[in-house]
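Take a look at the structure set out below.
Every protein chain of the complex appears in place save one, which is left out.
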Amino acid sequence: MGDFIQLVFSGTATGAIYALAALGFTLLWQAAGVINFAQGEFVMLPAFGMLFFMAMGAPLWLAFLLTCALAMLVLGYGFKRVIVDPLIKHGVIPLVIATLGVSIAVKSMVRAGYSAEAHPFPSPFPTGQFALAGINISYADVGTLLMAGLIVFFLQSFLNKTVTGRAMQAVAQNTDAAKVLGFDVKRMVLYVFLINAVLAVVAALLVTPTYLAKFDMGDSIGQKAFFAAIIGGFNQTRGALLGGVLIGILENVVGFYVSPAYKEGVALVLFLAVILFRPEGLLGKSEERKV
Amino acid sequence: MNARRKTLLLSFGLVVIAVAALFAKRSEVYLLTLTCVYLMATFGLNLTVGYAGQMSLGQAAFFGIGAYIAAIAMKAGVPFLVVLPIAAIACFAVGLALGFPALRVQHHYLAFATLGFNVLVFLIMRNEEKITGGTFGISGIPRPSLFGHELSGAVPFFYFTFVSLILLAALVWWMLRSPWGRAFAALRDNPIRAESLGVNITAYTLLAFAIGAACAGIGGAYYASLVEFIEPGPFHFSTSLLMLLAVIVGGSGRFMGPVVGTIIIILLPEFLRSSNVEWLKFMQKWYLAFFGVAVIALMIWLPGGILSFGDRFKAKRATK
Partner (left out) sequence: MSAAGPTNAFLEVKDVRKQYGAIKAVDGVSFNVGTGEIVGVIGPNGSGKTTLFNSILGQIKPTSGDVTFCDEDITGMSPLELSRRGVGRTFQTLQVFVKLSVRDNLIAAAQEFKGTLMSRLLAKPDAGLGEHADRMIELFRLQHVAALPAGSLSYGQQKLIDIAMAFMPAPRLVLLDEPCAGVNPSLVDQLRELLVELNKSQGGSFVVIEHNMDFIMKLCPHVICMVEGKVLSEGPPATVQANPQVLEAYLGN
């Protein structure tokens, strides 16, 4: 039983990281109609960004803040202005293709221009574990859960309790109506891109210590973020959280009780099951026939 | 250019390629054959993406299924010409099975389902060692035999593949000229109007997708025979992405679009890699980076793909 709780706990921590990436992904889809196939790379780049700042002498916390700023500029504002805005009028497919192009370009640029190797990354949390009621809990897991939890809490508060946040929700739910009602849709959408950039940097901070910084680290994260978002329900932000955590927990449980080889398949199987039997996602609402 | 001129030019081009193969190096002929093989898959993908307006992220999976079916069957002694229809029908059926539940919901779910499908198929290929040989793959795949002669030479196999490609393309062309082609175009242009005019968009989308999958399966069978050793690597999801990009970059929905795109993704990197010019060799490392950027730029300036440039040009001239 103790094993099980440990697995669930650390699975929730890992899942929280997927959830952050999935959350940004879902927000982008809802508010801007963008399916960002480069989401994994949006996590990979800040990992290398932080390494870069640290190589220049900055401590981790400073590197993190600087990378957040840089990410908001490039992955938030830059991505929106340069790629999304010119393409959104051509429909979903050209935009998806462009994000695929971004994914490929960025991966190869890092690989060819910087390094094809895996680089270690310092953990923001102290190493080691402590015992609580007979279960071993790592500081890293606690730290991850706390940090992810705080971010999500702030984000939800922002979205639900502030005027801007509620405006963003209105835009996400019905962009045309929001425009007619006078919301500054462009600004709201920009905020979503900025939020996604920050979520990606946080995810990078939390995941890279374990998985190491490598040009293709985005593949697995991006895929899991995508699966998590769909599993939870693409039209619900809470769905991204549920999907991420569910994947994290089940991966651990299956990896331990069944076989480590099947760990990879968990997210995939969940995804396929949802697509086939409950396509709107676990928390999603069934969409009315599109006119 | 009118249709007659286009046909003449095309025929001339085909003859040039056929003759050039006689004088090319072995490795070059291999590359040409590889391009033909991938073209079978990308022609099929163009049907799904360009003509039915769906996004498929799993073409490499069907390519792989065709390849593994061919590998296993041919090693068991089944003749290639029997393996071909089996691979095609198997992929067609799997395409229908995959598309049917996905399309019942909303049409962009087909993209998601194909992505998941590719990941699943790749995992199975890698793990089911007893059937697929796992990461060790299947080696010693024979070449097809025609009238008792095994096509083990590079040039004879190239001609066999080349002619097959032309036949496949001709079949697709014929299908697109029939009322089916018009239904596909209607469904891509305006699915709402199409539906109120009796076009069963689910049926036609499924058809386009399943036929596209069958084409990939056929290509996979030729691929297995060409490379004589297969392993899961080439059938990874990333190959599906490359194939998709090839179709889009060339010009989705244009018949010759896949040709342009496939040449870029197959021949260009090889050309860079094997070049004697130093800086071109260096470019090979950066080829993908440039390709990625080029895709972005293309989407912004020429979302219709390279072959849509002609339309832009005509439109500009018309407004003068």
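A and B label the chains in the order they appear, each numbered from 1.
One rule holds in what follows: a contact is a pair of C-beta atoms (placed from the backbone, for glycine too) under 8 Å apart; a residue touches a chain by one contact, two chains touch by 3 or more.
Bear in mind the structure is a predicted one, so any value in this text is a computation, not a measurement.
Touch with the chain that is not drawn comes from one residue among B:6, B:149 or B:193, which is B:193.
Looking at subunit B, the residues touching the absent chain are 175, 177-180, 182-183, 185-186, 189-190, 192-201, 203.
We take it that only the chains that are shown with their structure count from here on.
For subunit B in complex with subunit A, the residues that touch the partner chain are 53, 55, 101-102, 105-106, 108-109, 112-113, 115-117, 119-120, 123, 127, 192, 241, 244-245, 248, 285-296, 299-300, 303. Only residues 83, 86-87, 90, 92-98, 100-109, 112-113, 223, 226-227, 230, 261, 264-265, 268, 271-272, 275-276, 279-280, 287, 290-291 of subunit A touch subunit B when the two sit together in their complex.
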